[in-house]
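Only one protein chain is missing; all other protein chains are in place.
Order of writing sets the labels: A and B. Residues in every chain begin at 1.
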Amino acid sequence: MYFESFAEFVAMGKHGAYVWSAYGITLVVLALNVVLPILARRRYLKDEARRLRREEVK
Amino acid sequence: MNWTWFHKWGSPKWFYEMSGRWLPWLGVAAILLLAVGLAWGLAFAPPEKYQLDSYRIIYIHVPAAFLAQSCYLLMAIAGVVSLVWKMKLADVALQQAAPIGAWLCFVSLVSGAIWGKPTWGTYWIWDARLTSMLILLFLYFGVIALGNAISNRDSAAKACAVLALVGAVNIPIIKYSVEFWNTLHQPATFTVTGKASMSADMWLPLLISVLGFYCFFATVLLMRMRLEVLRRESRASWVKAEVARLSGGNR
């Protein structure tokens, strides 16, 4: 571990705000790119299943 | 040479089944590589001589930049395959990859800008690399906008293929001209970190992060492509069976 303490880790040698905002924004973007397709898939499957059931009934 | 492997890609069903098998492995690989690479880079790598700890942004900035460029290359290749072999899967790959590439380009620009403040004192600087990245983002926007504007699905895919190819041919020209422009206006070129002078415990986490980002990209791309394949082939019996199976548990 390079840093002596957790406080030092957060501070990043007084560049903490920069490092953490960059990492934070990136992780949000990565998460969005995973979550949105998953939600879209779920929504599509639900709608499509409903549509197929309706067609079966006819 | 046996080209059957190539023509297998013409079958959406084959693709769906293969990708379904790879996806968990790619996902796990992405999470592991990213976690190891970023944690190592953040906490365990030694600080850089001049930039101290702000350089740790490199573990985000460089992989995102690599991916943004690789993604466009992928789109160009998919464009060629689509136009020459008329493979529908290539259409799907191109249009599903574009937004991911654009996001990663955005990450590269934002992380580069944030990195710039403690390093050069300003959030934005018109150096060759950042400017080229910005132009790449505009190229991405163009492909995405064109795909959304054309209503006919196959025409939209072909148009995006042509645009992606024209863009790809232009990218080296743009890169060289931006570098040239930069030398005109800034007598001394500023190198952020001399990669040659990075010690192993600095570039190893970088390598791992880059691999992690590639696995992440592959995972997300496959997820998006699979959904699009389901949409496109919705009338096929294998899709109906799949939809029934997946939503069988929930009502």
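Some notes on this structure:
To be clear about the criterion, a contact is a pair of C-beta atoms (placed from the backbone, for glycine too) under 8 Å apart; a residue touches a chain by one contact, two chains touch by 3 or more.
Rule of thumb we're sticking to: contacts and distances are computed from a predicted model.
According to its UniProt record, the chain left out of view corresponds to "Heme exporter protein B" among "Metal ABC transporter substrate-binding protein", "Succinate dehydrogenase cytochrome b558 subunit", "Transport permease protein" or "Heme exporter protein B". Note that the absent chain touches B when the full complex is taken as a whole.
Within the complete assembly, B:163 is the residue of B:130, B:163 or B:243 that touches the hidden chain. Contact with the omitted chain, checked across B:135, B:202, B:222 or B:243, is made by B:135. The residue touching the chain not shown here, chosen from B:11, B:70 or B:177, is B:177. Even with one chain removed from view, chain B keeps its contact list with that chain: residues 83, 135, 138-139, 141-142, 145-146, 149-150, 152, 155, 158-159, 162-163, 165-167, 169-170, 173-174, 176-178, 180-181, 184.
Assume only the chains that are shown with their structure count from here on.
In this assembly, the C-alpha centroid of chain A lies 16 Å from the C-alpha centroid of chain B. On chain B, the positions that touch chain A within their shared complex are 38, 42-47, 52-54, 56-57, 60-61, 64, 100, 103-104, 106-107, 110-111, 114-115, 117-118, 216, 219-220, 223-224, 226-227, 230-231, 234, 240, 243-244, 246-247, 250. The residues of chain A lying in touch with chain B in their complex are 1-3, 9, 12-13, 15, 18-19, 21-23, 25-26, 29-30, 32-34, 37-38, 40-41, 44-46, 48-49, 52.
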